[in-house]
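Just one protein chain is left out here, and the rest sit where they should.
Moving on, here comes chain A:
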Amino acid sequence: MTALAVAALGLAGAWLLPRPLAAARWPYRFPRAGIAAWMLLFPATVGALLAAGLTMALHLLSKGPGPEHMGGPVLDGAIAVSEVLLVLAGLAAVSTTVHRATVARRTHLRDLFLVARPTAHTGVVVVEAGVPAAYAVPGRHGAVVLTTAARDALSRPELAAVLEHERAHLRARHDRLLTVTGTFATAAPWVPAARIGHRSLRMLAEMHADDAAARRTSPFTTATALVKLAGTAAPSTGLGVTGTDVAVRVQRLLDRAAEPRVPGRWPMVLGLAGLAALASVPFEVLVVALA
């Protein structure tokens, strides 16, 4: 019976928890804790399903119908096989996206260094272009790229904010996290944990980097830099939703500038503790099953 209960817990977590977690206020105030929360939710949900299936498979291997033996050997076998296939498919999908991203990055860097000029800041290059833009190319040979239009549009403190923002992304390796969640969001968009989780993590990664920039400069300076680089020439193609993220980030920085008091940590602590307890369930199940 426990196997089914744990499986149900996993499904409930994957379907019912993402919405309240995405709507909660505390992840916006403590983006790093928010990122940790999502990283607990994934093992809590996927792990519960895998652990439930695995206990059934273990009973299958030991042949005898144990107290938890629910279905016949055919059902147990089907569960075990589909579980192995699912894990393998997940690993294959992630490694494919990682490979594609690595190749695309390498190509971009190679082209970049044909036209980019170094700056006084290490790891920062300038490219001549009329569109004000800044972006980071992650990786061992990565770089922060600034267009000449962006350099000219930004004041010196704003420039410092932009560079600190991009460096924070590179330091935290947000690209790795988003590669993995992006793969699952594309492969299984009907699972709320995958779809909502990826979207929330993108936003939280930006807020984490915004906070680093705000500490180096000020929230207001970071906000003006954001607006200057967001309001540029050509209209965005497709995926119009991302534009609203910038508005939320600017408003958040302005709220912080107006009300610098650090809010209470209790909701965050309770949220993280609850998710940690949930994430430990699959391990407990496995320990009990193996004992």
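Convention: a contact is a pair of C-beta atoms (placed from the backbone, for glycine too) under 8 Å apart; a residue touches a chain by one contact, two chains touch by 3 or more; residues count from 1.
Here is the rule we go by: contacts and distances are computed from a predicted model.
As a check of understanding, state which of "Branched-chain amino acid transport system permease protein", "Putative transcriptional regulator", "Protocatechuate 3,4-dioxygenase subunit alpha" or "Fumarate hydratase" is the UniProt name of the chain not shown.
"Putative transcriptional regulator"
Per the definition of touch given earlier, which of A:Val87, A:Val115, A:Leu270 or A:Val288 contacts the omitted chain?
Looking across A:Val87, A:Val115, A:Leu270 or A:Val288, the contact with the absent chain belongs to A:Val115.
Looking at the whole complex, which of A:Arg32, A:Arg105, A:His121 or A:Arg195 touches the chain that is not displayed?
A:Arg105
For chain A, which positions touch the chain that isn't shown here?
Counting only chain A, the missing chain is touched by 97-98, 100-101, 104-105, 108, 110-115, 127-131, 133-138, 141, 145, 147, 162, 165-166, 169-170, 174-175, 178-179, 182, 186, 202, 214-215, 218-220, 223-227, 229-232, 234-239, 242-247, 250-251, 254, 256-258, 260.
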